[in-house]
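So that we are looking at the same thing, I have put the structure below in structure tokens.
The complex is shown incomplete by one protein chain, all other protein chains being positioned as in the whole.
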Amino acid sequence: MTTRTMELSAAIIPNKPMQPFWAVIDEIQSEAPSVSTFWLRFLDPGLQAGFRFQPGQFNMLLVPGVGESAISISSSAEDNKRVGHTIRFVGNVTTAISRLKVGDVLGVRGPFGTSWPIEKHVGQDIMIAAGGIGLPPLRTVIYHIINHRSDYGRVVVLYGARTPQDLQFTREYKEWEKAGIEVVVTVDRADDKWEGPVGVVPLLFYRLRMDPRKTVIFSCGPEIMLRFVVFEALARRISSDRIYISMERNMKCGQGFCGHCQMGPYFVCKDGPVFTYAQLEPYFNVEDI
Amino acid sequence: MNQSQELVGALQTIPWFQELAPALFEKIAAISTLAAYEAGQELFREGDRESNLYIVLEGRVAIEMYIPGQGRVRIYTAEMLDVVGWSSVTPIVRQRTASARAVLPSLLVKIDTIKLNQLCQEDHDLGYVVMKRMANVIASRLLTTRLQMLDMFAHPGDKEAKNV
Partner (left out) sequence: MSEIPLTIGTTVALPKSEFDGLLNGLRQLGYETIGPQIKDEAVIYDSITSLADLPRGYTSEQDAGKYRLVYAGHNNYFDVTPGAQSWKKYFFPPRSEMAAFRRDPENPRRWLVEEPKAKYPLYALIGVRPCELAALQIQDRVFLREDLKDPIYRARRQGAFIVAVNCLHPGGTCFCASMETGPDAKTGYDLCMTELDDDFLVQIGSEAGRMALATQEWHPAAAFLLNQAKSGLEKARQNMGRSIANFRELPEALLRDMENPRYDQIAKRCMSCANCTLVCPTCFCWDTREVNELNGQRASRERVWDSCFNLEYSYVFGGNSRPLVRSRYRQWITHKLGSWWKQFDTAGCVGCGRCISWCPAAIDFTVEAAELRKEVKP
């Protein structure tokens, strides 16, 4: 299990772990039905300038009086002017967030969790397999790759959503392709205006040729999709310590204190959310673990 | 290069054809042709009794079903090396259960399945290879269909609101 070092520029006070820092909503971008990116800027300019996170980490966003929600950071780790959080509106807290306007304030604690180890795999081919709301935490990796493109070999983004209307960040795909990233997008179903593939992400995987010795997989999405991506990856002889998946569980404290996010012996907030399949293997296929 | 040389060349790019013994390869080549489709052109329609097996060499073919009131819903796209129209090889299915239409300009191998089924009947070795292949195609489609059916990207929507 990786240990994180807490940097002073994080929005965390080590001896007051539940105290938030205030950030103002700078901009709200609609991405898809019920999904928007909230761009937050810390009220303390020093904190904003110094705030550092790794791709794959998340913040706990607080609406005072309503509660907190764990939201992955979806902006570039090299942007220190503001922090982007792509949120799907599904419950009490996220619905409350959806009603906020530019200029309103949220409490932020973070960043928490393990990250996609992109710097460890310099020189390798990177396969990014995302589904639905799983794309935002991987977008941080895509930005890192674009900023360091020559550090990596072949880079493919496989992305699946329910219908063409649910695809996120569509205006960015051209830029990613211009940076030398293959972008393959599929939907579960479409009408005849959609000219792209119709199918599921594991199927896209199945169709790709890849060299298992050079390839690393980063995947995020519904657990059932992860199951099949892992299945396809293992069938391609990619070793389980080169398959990275991001897990999701109920989170309250974000720091391994409250117990909610446990999956087997792991605290998903602290030992994850990014795990290698090698770490998860004894527990992944236990139903209702 | 004449049509038959072009055809043989194309067939040899398909992995399961490469595995066939030369005699079996020739039998299938003899009942196959190359077919080119423009974007938007139909291969066959739901309800047709058209009997061909298609293998995509280039382009993309959409499988669609028509829902009255909603129009055509695209439920699958066949990419390079995917099979389209496997239902004409299976014994029971009598007519097309979905429509197929080229989305991009496409090149396909087209195999006459009435003749294919006859060949399989006469030569059980060939029949075994063909059926094994079709079983794989159908299995893969079934898994994809199941995953689509699970609708894993759906919003729980109006379920009881929780702290998320």
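Which chain is which? They are A and B, in the order written, and residues in each are numbered from 1.
Note that in this section contacts are C-beta pairs under 8 Å (C-beta built on N, C-alpha and C of every residue); 3 or more make two chains touch, one makes a residue touch a chain.
Nothing here was measured: the structure is a model prediction, and the numbers come from that model.
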| item | value |
| --- | --- |
| Contact with the hidden chain (one of A:27, A:104 or A:241) | A:104 |
| Hidden-chain contact residue, picked from the options A:49, A:122, A:235 or A:289 | A:289 |
| Positions on chain A contacted by the hidden chain, ascending | 3-4, 6, 14-20, 22, 64-68, 90, 103-105, 107, 248-250, 252-253, 255, 257-260, 262, 264-265, 267, 282, 286-289 |
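In the analysis below, only the chains that are shown with their structure count from here on.
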| item | value |
| --- | --- |
| Whole-Å gap separating chain A and chain B, where each centre is the average of the chain's CA atoms | 35 |
| Chain B - residues contacting chain A, complex | 60, 62-64, 71-77, 79-81, 101, 103-104, 140, 143-144, 147-148, 150-156, 161-164 |
| Contact set on chain A toward chain B in their complex | 34, 67-69, 88, 90-95, 131-133, 160-162, 166, 188-192, 194-200, 202-203, 206-207, 221-222, 224-225, 228 |
